[in-house]
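Below is one structure, written out as structure tokens, with a few remarks after it.
A single protein chain has been omitted from the complex, and every remaining protein chain is retained in its original position.
Here is chain A:
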Amino acid sequence: MLAYIIRRMLIMIPTLIAISIISFTIIQLPPGDFLTTYVAQLSASGEGIDQAELDALRHRFGLDQPIYVQYFQWVWNFVRGDFGHSFEWNKPVRSLIGERIALTILISTCTLLFTWIVSLPIGIYSAVRQYSWMDYFLTFFGFIGLATPNFLFALILLWFSYAYLGMSIGGLFSPQFIEAPWSFAKFIDLLKHLWIPVLIVGTGHTAKFIRIIRGNLLDELKKPYVTTARAKGLSETKLILKYPVRVAINPLVSTIGWTLPELISGIAITAVVLNLPTSGPLLLSALMSQDMHLAGSFIMILSILTVIGTLISDILLAWVDPRIRFGARESA
């Protein structure tokens, strides 16, 4: 198992290098460098800057170095936690994105938990009571959930709560907490707002998971090992939870890796509609205003998170499924 994890982590290295090159390329894509943009901004506001000062700046930021040196410089800074400077906001990138990324991770994690907690019992019920009216009912709602785009669901929920409940559900914090430092009250306030994006982003995934669990479990319930367990004298509930459900959720464990980026992009769209202080809207505006240090860091960090998510789900899968664990050991 340990050998498997180490091997899996080694595979991550080339992936991360590739991602860093792509992110760096994105930063470098616009013509000129960010000082060109800076000069343009200054002259637009009527101020001037002399060549000596410009060269000094250029030297300070290492922009007079060859491109590969700049790349290594950027990577080195990134590793040390220095993500560069946002010109649109005139702030270090790090101070801009820290909290937003944390909130994005929070929403993704909650959504993932929500998805599992809701879909697992429903999926199991639908499979065990296949073709019961409850199965049909849940299937019907599942398909509606699957077919509704997140932004539409968000708009409907916004309108409904505003029109009928008389409250605005946008944002993640009540107005009095937005600028406030972190406190227990702020945390509680966050939880009060959090369920809305979680519900919106999670519904589609939950519906998909229910279909997958139901389908897998229906296959597994027919397998001889279920009959064996029954012939032993195990009670029906116990045997279903212990054997076929265990096997049926294995493929889902492996999806955690690629649900994460899906969730993050799902959150981005929802966040625009609901005005959430997550990474999505900021990334969108950074891309539109060519604020390339900000955009590049975002892409880099979200990609790293995805890679880590995949790693976690692979390790989980190896942990729950001995066939994968041992296959890995044999070929290693």
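One rule holds for everything that comes next: a contact is a pair of C-beta atoms (placed from the backbone, for glycine too) under 8 Å apart; a residue touches a chain by one contact, two chains touch by 3 or more; residues count from 1.
By definition in this document, contacts and distances are computed from a predicted model.
Only one chain is not pictured, and the protein name UniProt records for it, out of "ABC transporter ATP-binding protein", "Ca-activated chloride channel family protein", "Gluconate 2-dehydrogenase subunit 3 family protein" or "Heterodisulfide reductase", is "ABC transporter ATP-binding protein".
For the options A:15, A:139, A:174 or A:250, the residue in contact with the chain missing from this view is A:250. Seen from chain A, the chain kept out of the figure touches residues 223-225, 227-236, 243, 246-247, 250, 320-323, 326.
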